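Heads up, one of the protein chains got dropped from this complex, but the rest are sitting where they should.
Chain lettering (A and B) follows the sequence in which the chains are written, and residue indices restart at 1 in each chain.
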Amino acid sequence: MSDNTAPLLEIRDLSVQFPSPHGWLTVVDKVSFNVGRNDIVCVVGESGSGKSVTMQAAVGLVQPKGGRITSGSVRFDGQELVGMGNRQINRIRGNDIGFIFQEPMSSLNPAYTVGEQIAEVVRRHRGASRADAWKRAVEALDRVHIASASSRAAEYPHQFSGGMRQRVMIAMAIACDPKLLIADEPTTALDVTIQARILELLRELQRDSGMSVLFITHDLGVVADIARYVVVMYGAQVVEAAPVDDLFGAPRHPYTSGLLGAMPQVALERGHDPIAIPGTVAQAHAWPTGCRFNPRCLYRREGPCTTGALPLTSVDNGLVRCALTEELRPILGRATMVPA
Amino acid sequence: MSAKPCLRVENLHVTYDVGSTGFMGARRKLHAVNDVSMEIAAGETLGLVGESGSGKSTAGLAILRLIDVASGTVRLGETDVAGASRAELRALRKRMQMVFQDPYSSLNPSMTVAQLLEEPLVVHADVPKDERRSMVGRMLESVGLHAGYAVRYPHEFSGGQRQRIAIARAMMLHPELVVLDEPVSALDVSTQSQILNLLKKIQGDSGTAFLLVAHDLSVVRLMSPRVAVMYLGEIVETGPSGRVYDEPAHPYTAALISAVPFPDPERQRTAHRIILGGDLPSPMSPPSGCRFRTRCPFVMEICSKEAPPKVAIEGGGMASCHLHAHGPKLGGRSLVGFMKDRALVTVE
Partner (left out) sequence: MSATTIVAAPAVSLPPVSTFFQRFCKNRTALAAAIILLIIVLIAIFAPYIAPHDPARSSLRNILKAPGSVYWLGSDDLGRDVASRLMFASRLSLVASLQAVAIALVIGMPLGLISGYVGGWVDTIISRCNDALMSFPALILAVVIVGLMGPSLTNAMTAIGLVYAPRIMRVVRGSTLSVREEVYVRAARATGCSDARIITRHVLPNVTGPLVVQATVLMGQALLAEAGLSFLGLGTQPPEASWGAMLGTAFPYMAQSPVPTIAAGVVISVTVLCFNLIGDGIRDSVGRMRRSGD
């Protein structure tokens, strides 16, 4: 039933609410994007941008946390996931969709060996025999370059270092050869030298298996390293989406260009102090009217930026949610990687 | 560097007791900071860079005597910190302060901003109440917050605002030295540079010396003229941050810089990168000779036998590496040049 020309994951107008002392808050607001086959898509945003909730909602993980999906659809490989029964969606999670999270330690059960835990996933989804599942677990550990995988499979999570645990998590996620790997800030808790190796590993696994990767992060450096297509979120909405070279070469949204300008590395390159984005991240209980970024925007104009919700419009190769796109085109384009 | 250092650290050692090995085993010591020396001039910033397990935060805490010093000297101006008695130390705290990484846990949730900021004044200086109030107001405004926020509690603020409060608290007594322990790494990307710029401004106004502990070399490069790089409890390289950033002389520094992804996809695809193999060795039993040798792409025979000497580097500073002492491998070139010539992109 899967159609190989359609995108693997198609998120359309997805909205999610969570309860709070201020009533139901919309923490994901009509988010749409696709993850193609054999593609790596990064969703980038700060805390409260809704990037993680979007992913959780897509695979049915917000209801157990007290949230609700108020609109939208999520089609994965031809099947609608929103409203799908727990039983069915459980068959997809861990099998067709693998997960890696930020905290590798809390995602592993300290009472079982890593081999047992990976084999368990394989047995549950593939109905393999104990021996076969174990063999697959060792293979998976080998694929993530854990040396002497067959003996290390019999070790417990605490015997692995942080970076190695993340490898184990990746091994578990890919043990069933998923079509889609969702990685939620998988390198945020790791040191940069370890992060470099994990990113390298993910790239290699993707290239070899042809699976798609949906990568969630707050770090534009990581995005530039791994993504092919980037979705930038701010204030529960997608504010910009474009192929990675377009996004970094010519950001179309003041937020994207502001994030870049605020990075110490970029400031060093350009030879000036980082240009801070003023103010604080918008909060779900008090979205600004009009453009949600407008109180912090350098180019804010009363009127077009402050009245009415803005649509996501198509510009060049990407999409942008900004009232002043055409005006800002030369300004933002110049303010990018080229040293002043 | 000026003749009168604000902080002088010599041969600092910090050890932790890590309990016994098994039943009735001997007590073992973990050498978290090993023979660290540094100097910071008045009003200067020194960056201390390293990854987790490098001992950089431990060194910062030990310099402020928030944890015990095993041996070595720490002098703040003319005063001995490492050997100070409890009473002397409490008085010394007026002159040296700290800003912690996580502003969500470093501010007492049961105190108002006014109480938090007044506390240093109450503890160290006999300032009348209404004067304290106005000092708090002025300090809040100088860190970019409304004076009216004084009546609020920490949970009413965002991470960046909380870090401003923490900075204000540290600056209340105009200390000579502030240790900044990863002051921006817990903050949202868009607010990090606000805090960095604020720190720069505050230093310009107050002339306070900063010891900036961070894992991100680009943050350190922005903030401080000099940098020291730590690996497994030891300083492996020091120097002017421009030189260290552009021409790292120690393979670990080079790896650290090349591992940080740059927000430019084109460059990420083509850059020469050193990807370190292996894991950080246990500080309980560090490798013999050079501590970095187990992960070093340039490892030589001598590295396991002798501890590397401190070699002065052209352009300023030093590096503890045999590559510079035993020249054949480098042939007079800088490490970066050496890597480029060999197109060295090392995979584990």
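Heads up, the rule we're going with is that a residue touches a chain if its C-beta (ideal position, glycine included) is under 8 Å from a C-beta of that chain, and two chains touch if they have at least 3 such contacts.
Note that the coordinates shown come from a computational prediction; the quantities given were computed from them, not determined experimentally.
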Candidates B:T58, B:Q97 or B:S320 - the one touching the absent chain: B:Q97
Option touching the unshown chain, where B:T15, B:N34, B:T58 or B:S158 are the choices: B:S158
Contacting the left-out chain in the complete assembly, out of B:S106, B:S224, B:T238 or B:S320: B:S106
Touching residues on chain B - with respect to the absent chain: 64, 66, 90-94, 97-98, 100, 102, 105-111, 119-120, 123-124, 153, 155-158, 161, 166, 169
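Here, only the chains that are shown with their structure count from here on.
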Complex contacts: residues of chain A adjacent to chain B: 46-47, 145, 161-164, 191-193, 195-197, 199-200, 218-225, 227, 244-245, 248, 258-260, 262-268, 273-278, 280-281, 296, 337
Touching residues (chain side chain B, partner chain A) in the complex: 51-52, 158-161, 188-194, 196-197, 200, 215-216, 218-219, 221-222, 245, 255-256, 258-268, 273, 275-276, 279-280, 347-348
